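For this depiction, one protein chain was excluded, whereas all remaining protein chains were kept in their positions.
Chain lettering (A, B, C and D) follows the sequence in which the chains are written, and residue indices restart at 1 in each chain.
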Amino acid sequence: MSTSDGWLAAALVPLLALVPVLWRIAYGSPKDRLIGQNLTSLLAGLVLLLAARGFHRTSYNDVALVVSVLGPTGTLIYARFLDVLPDSRLVRWTALAGVPATVLPLCVATGPGRAMVKLLLIGALLIAGSVVTSGRGGKGGVTA
Amino acid sequence: MTAVLEVLVWWAALTGIWLVLISTVDPLELLVGSASALAAAMLARAGRRAVADR
Amino acid sequence: MTDVLIVVALLLVAGAATAAVLNRDPVRQALVLSFLGLTLALLFTFLQAPDVALSQLAVGSAVTPLMILLTVRKVRRRPGSGGDGADKPAGRER
Amino acid sequence: MSSRVRLWVFLVGAAGFAALFAAACFDLPAFGTVPHPYGVRAVHAALSHHTANVIASVNFDLRAFDTLGEESILFSAVIGTVVLLRQARDEHRKDPEPATVHPPVRRFALLTLPFALLVGLYVIAHGQVSPGGGFQGGVVTATALHLLYIAADYRALERVRPLTLYEIGEAAGEAAYVITGFAAVLAGSAFLTNVLPFGTLATLSSGGTAMVLNAAVGLEVTSGIVVLLARFLDQAVEIEDPGEDDGSPRHTGGGGGNGDDEREPA
């Protein structure tokens, strides 16, 4: 197994984690669905980062960048319309544990440079987005 | 005065981020980057004001 | 290894598409649709099409759901009329 | 046709389609093996025009005329939506109610707003270099603007979104595309021929007219999506039907409808 296969195998972990998330989104309560949507964009971001490394294409990181920007936006839109922004320890801890566990090895493999700063930026955005959208006592807003 | 300062800070930060996003630096890239950063900086200020005094 | 990723992504997409159709309420469907959009983006990346993935991502994660949710809000707003109200506001026609 | 009959008609048709489609699938060249004569030629053509992103080259150079068609569909779809969702004579507008947003969400949205806009512009600008381009970046840019709706409410968004400007922007994008095409005619070639100098591969100035057309599409898509979402937001938030009561819009909807189970006490 080559190193690029290793990265792709690592990408399989968050990808497979999407299967139970789909179940949650399809059958859960509104709260569960919103948590699921939040978790989806976070996991998708991680998959994309790992896959970019596995395919040896730094330009694929742009897709992860867009996920990290638009994912929380989508979650907040739903929160606004469903009027809940559920407190989710699952999302928070997935972000706080999963993102560093993904981004730091990637940074080591990339080596210092602009690409590394970009990776750190994407990681920071993913964490910030997830923490804000899974915060305690949050509400999407009363009316619009 | 504060307005200029606010936009300037945003502009500097965003130009820095642009430089991180791109892969090769050349003059045209810098020009486009600083112009985009300026637009985004103005929007940042306009957005903050629109939210602050409604 | 790429093949494994593609197969998993394909199955996820198929599952998400089925769930999107079987969720009859538009709001629920919008959530499943954005999941479908994200998994499609992943599949496209594995199929070496990052351009298409970006396109799908941009459209699927925020714009389409927002439009569906806004339509739902508009359509459900009127008082005293609901799903099967064929007979109710008939006088509204011009 | 009753829904039962319709379902049966569908099932018969679906069975036929499934059989034919499956047969066709097994006759297709196996996944991932087939040679791609067009693809190989497109790659050659793109590289000879110094465009690193072959997909952008196909869209804005090799098949630029086709993209003009696509862009026109987009343009007309936006116009159609604007016409359908305009304010009717018997409807009245009310001011959108101000919303109170959870402070961390507001701060996050306000901080992400300029960054998301920058990312959108980055994706547009690098269409001919890295994955991205006017279509994708345009949607990201337009979405970025709506972070202000999330940060506060529709009123705040309306303050920084001069809609007329975006309506003009949409038309200007479409016009710029056509004018670039005719500029090639004036230069003595066919419509939409790539007549500008090609530049250096993988830099911002590469690709000749592909770069210009990409920017035109970026402008049009950004403005188009902003206009679209503005119309939907107007309808959902501001415009009221004649018979509508003035109560809170949120809880009045869907009497016997299928959506009230959606809401949980938060």
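The rule is short, and it goes like this: a residue touches a chain if its C-beta (ideal position, glycine included) is under 8 Å from a C-beta of that chain, and two chains touch if they have at least 3 such contacts.
Criterion: contacts and distances are computed from a predicted model.
Asks: Which of the following names does UniProt give to the chain that is not shown: "Multicomponent Na+:H+ antiporter subunit C", "hydrogenase (acceptor)", "ABC transporter ATP-binding protein" or "Xanthine dehydrogenase family protein subunit M"?
Replies: The record names the chain that does not appear here as "Multicomponent Na+:H+ antiporter subunit C".
Asks: Would you mind listing the shown chains in contact with the chain that isn't displayed?
Replies: Missing chain, whole complex, touching shown chains: A, C, D.
Asks: Among D:49, D:106, D:161 or D:231, single out the residue that touches the unshown chain.
Replies: D:231
Asks: Determine and list the chain C residues touching the chain excluded from the picture.
Replies: Against the left-out chain, chain C lists 3, 6-7, 10-11, 13-14, 17-18, 20-22, 24-26, 29-30, 33, 36, 40, 43-44, 47-52, 55-56, 58-59, 63-64, 67-68, 71-72, 74-75, 78, 81, 83-86, 88-90, 92-94.
Asks: In terms of residues, what is the contact footprint of the unshown chain on chain D?
Replies: 3, 6-7, 10, 14, 17-18, 21-22, 25-26, 28, 30-34, 36, 38-39, 42-43, 46-47, 52-55, 57-59, 63, 67, 70, 73-74, 77-78, 80-81, 84-85, 88, 129-131, 133, 135-136, 138-139, 201-202, 221, 224-225, 228, 231-232, 235, 241, 258
Asks: Determine and list the chain A residues touching the chain excluded from the picture.
Replies: Residues of chain A in contact with the hidden chain: 55-60.
In this text, only the chains that are shown with their structure count from here on.
Asks: When I count C-beta pairs in contact, which pair ends up with more: A-B or A-D?
Replies: Result: the pair with more contacts is A-D.
Asks: From the mean C-alpha coordinate of chain A to that of chain D, what's the distance rounded to whole Å?
Replies: Taking the mean C-alpha position of each chain, the two centres sit 23 Å apart.
Asks: So which bits of chain A are touching at least two other chains?
Replies: 59-60, 62-63, 65-66, 70, 73, 77, 82
Asks: Would you please write down the residue numbers of chain D that are in contact with two or more other chains?
Replies: 115, 119, 123, 130-132, 136, 140, 143, 146-147, 153, 249, 262
Asks: Give the list of chain A residues in touch with chain C in this complex.
Replies: 1, 4-5, 8-9, 11-12, 15-16, 18-19, 21-22, 25-26, 33-34, 36-37, 40-41, 44, 47-48, 51, 54-55, 57, 59-60, 62-63, 66-67, 70-71, 73-74, 77-78, 81-82
Asks: Residues of chain C touching chain A in their complex?
Replies: 1-2, 4-5, 8-9, 12, 15-16, 19, 22-23, 27-28, 30-32, 34-35, 38-39, 41-42, 45-46, 48, 50, 53-54, 57-58, 61-62, 65-66, 69, 72-73
Asks: Given the complex with chain D, which residues does chain B contribute to the contact?
Replies: 10, 14, 17-18, 21-24, 26, 28-29, 32, 36-37, 39-41, 43-44, 46-48, 50-51, 54
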